[in-house]
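Excluded from the complex is one protein chain; the other protein chains are retained at their positions.
The first chain written gets the first letter, and so on, giving A and B; residue counts start at 1 in each chain.
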Amino acid sequence: MSKEERYIDTFKYFLLPFCLFVFGLFALMLAVYFSASIPIFQHEGIKIYTTNIWRASENPNKEFYGVLAAIYGSVYTSVLAILIALPLSVSFAVFVIDYAPQKVKEPLIVATDVMAGLPTIIYGIWGAFVLVPLLKKYVMDPLYAYLSFIPLFSFKPVTGYSYFSAGVLLGIMVTPFASAIIREAYRSLPFMYREAIYSLGATRYEATKILIKEIKPAIVAGLLLAFGRAIGETVAVSLVIGNTFNISPSLFAPGYTISSLIANQFGNAFIYKYMVSALFAAGLSLFFIGLAVNILGILILRRYGHVR
Amino acid sequence: MGKNIYCLIIPYHMKKVFVVLSVLVLAAAIAGCAQQHKTTPTAPTTTPTKTTPAKTTTQQVVLIGDGATFPWPQITNWIDVYMKEHPNVKIEYNGGGSGKGQADFAAGVVDFAGSDPPLKKSLWDKLVNHPPAEGKGPLQFPDIIGAVVVCYNVPGVKHLRLDGKTLADIFMGKIKYWDNEEIKKLNPGVNLPHKEIIVIHRSDASGTTDIFTTYLCLVSPEWNSTIGAGKVVNWPVDKMGRGVGGKGNPGVVAELKNTPYSICYTELSYAIKENLKIVALKNKDGYFVLPNATTIKAAASHVSMYIAPPTAGYKENLRQLLNAPGKDSYPIVAFSHLLVWKHYSDPVKGKAVHAFIKWILTQGQNDKYIVPGYVGLPSSITQKVLSEAGI
Partner (left out) sequence: MSDNLNIRILKEKLFLICIGILTIATVFPLFHIMYSIIANGLPVLIKGGWSFLTGTLAPPGDGLGGIGPAIVGTFILTALASLIGLPVAVLTGIYAAEYPNSLIGRATRTLLMIMMEFPTILVGLFVMNLVVLPMGSYSAIAGALSLAIIMMPYVAVYTDEALKSIPPKYREGAFALGLTRAKVVFKVLIGLARKGIMTGVLIGIAKVAGETAPLLFTAGGASRVYFDGLNRPIGAIPLLIYNLVQQPYTNYHEIAWGASLLLMIIFLGLFLPIRLSLKEVKL
């Protein structure tokens, strides 16, 4: 028996380094982001996160970076994305589980799985060449023409590249992902619930309303995780966001996101003293937003038993 | 039933994928080792004379460059011609912008770089004192003369004339509409629309921006005092919602084509290639000139060009070709530069880079290899830099 136990331990100790390697990698990543951000914090303190200035200069004293516009843009576009994803993903889950004819049920689910895995650059090229012109012509221009007195629509859509375009594209990209989580939770509701509700004479609409309430935590978690995906997306967004240091409440204004800022500026950052550090600090904020949202989402799923 | 079929099929299918994968990995590993073997024996050669030219020509060399998009069409053309003449040399040049070129060169991740503005002293000192492992002793050469042109996309307007101050006011956002009085005055008889001007500029650190903003500083005291010049500037038009950023000259041109009532600055060859409408700019002597080979050459001939020795590239002055006097001179003309190392840690690569540079500065300046929109360097300049560099 004791011999047996020793064997078990050696196996554990054989595997442990690999496990720790993954942890080490993650910790190292965090350490790199922290240490690389230090110079900019020493240079300008918290202002890196609270101002919207991008002043590069060969003279380090004149350099000043504030990534507020990018943080704002990231949050704005991701919120838009989940506002779009919410009705779509819930409807999709309900329809597929309860109402879809058997024949289309499986193809519909396969289609959303393909969408969830599709390379993001494909969304990017489609977004830049197809979606943005369509949105500009049929959504942005008319809304601006008739409703520009509302602040949300007050910006004249110039190129079409805007928070709105990025939000819609992200919404399309993350909906399948959110709906997979919601679908799982909705499916796992005990059949008894449905029987009980229908036996009271409820219509399908009323039944669904009650059932949806039951899986609220899963919906919240699904949307949180979708938010995490949206905020980290890089190439598709950077092709449609406009890449301008701009903070505007208007949907049709161009802007920046943290990831597109990094994608655009990191290549030339090394000639300046503080720009690399500023971009790492921007990355650090993305790191924490992503981490917080994901942990929260996973915890909610665990807590309510919808373990993924 | 269906499930059983998959159980039978999948493992086989996956095995195949696995075999293909492992073959690929093996191939990659072998190729990688082969590469190592090819380069390592040359490193410890006892005397430099031992590496005979015959030996180097049979050896495959790959050179990687990055940087300015201003000369990108020209450099690509040179590379294509050069690779045809020297099949053993492969060259990649990615147009990531002058900023990326300088940054990558300083970090030692490329073999050569393109940069429009001459390097600033701070960066030059860094290259001299803290070179990367790749090489040491930075050298900077002019390789081509080009022009920054102002292009516009205004439906119905075919000819547009601007002077320096009006141009600065447009890019500062002070002039908001196309039918502004200042623009009208310069363009009598042109039917200008009452539309907002959309200003398109570079979003990355750009040599083209540096040249253009330096010119604006020369012609507009207000621009000079409020915005200044640099590879990146804080565009006031962005905050007014009328500014759009494009990445690289290609990105800017793409935005201009998609955006009616917009204006941008870019390199002449892009404007020619994409058939863009170009602004005739008022030069120092008060004439409106369009950019072309004649007017660029005129600008170059009216100033006594000072070319800093390649070993002290930071001494060169970007302003010398800007706003040149002379009736025919186009006002925004500039050299583009290449950055290489005098000594490379890999001698084979060093030889190949130097041979390529020499070719560019000699045969490469031949008119038949020059892309429309650029002007070759006078041979007095190329002779001088080649002899001073000692490569």
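Rule of thumb we're sticking to: contacts are C-beta pairs under 8 Å (C-beta built on N, C-alpha and C of every residue); 3 or more make two chains touch, one makes a residue touch a chain.
Bear in mind that the values here come from a model prediction, so they are computed numbers and not experimental data.
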Partner chains on view for the chain not depicted: A, B
Residue among A:Phe21, A:Tyr146 or A:Tyr193 that touches the chain left out of view: A:Phe21
Residue of A:Ile53, A:Val79, A:Ala116 or A:Leu189 in touch with the missing chain, whole complex considered: A:Ala116
Residue among A:Ile40, A:Ile241 or A:Ala263 that touches the chain left out of view: A:Ala263
Missing-partner contacts on subunit B, residue numbers: 6-7, 9-11, 13-14, 17-18, 21, 24-25, 28-29, 31-32, 35-36, 62, 64, 73, 76-77, 79-80, 83, 90-92, 94, 107-109, 132-134, 247-248, 250-251, 253-254, 257, 270, 273-274
For subunit A, the residues touching the chain missing from this view: 4, 7-8, 10-12, 14-16, 18-19, 21-23, 25-26, 28-29, 32-33, 36, 87-89, 91-92, 94-96, 99-100, 108-126, 128-130, 172, 175-177, 179-180, 184, 203-206, 208, 225, 228-229, 231-235, 239, 259, 262-263, 266-267, 279-280, 283, 286-287, 290-291, 294-295, 297-298, 308
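Heads up, the rule we're going with is that only the chains that are shown with their structure count from here on.
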Length of the line joining the C-alpha centres of subunit A and subunit B, rounded to whole Å: 35
Contact footprint of subunit B on subunit A as seen in their complex: 53-59, 155-156, 158-161, 242-246, 248, 253-254, 264-265, 267-272
Of subunit B, residues touching subunit A in the complex: 96-100, 102-104, 106-107, 120, 122-123, 196, 198, 203-205, 230-232, 234, 238-239, 241-247, 255, 258-259, 262
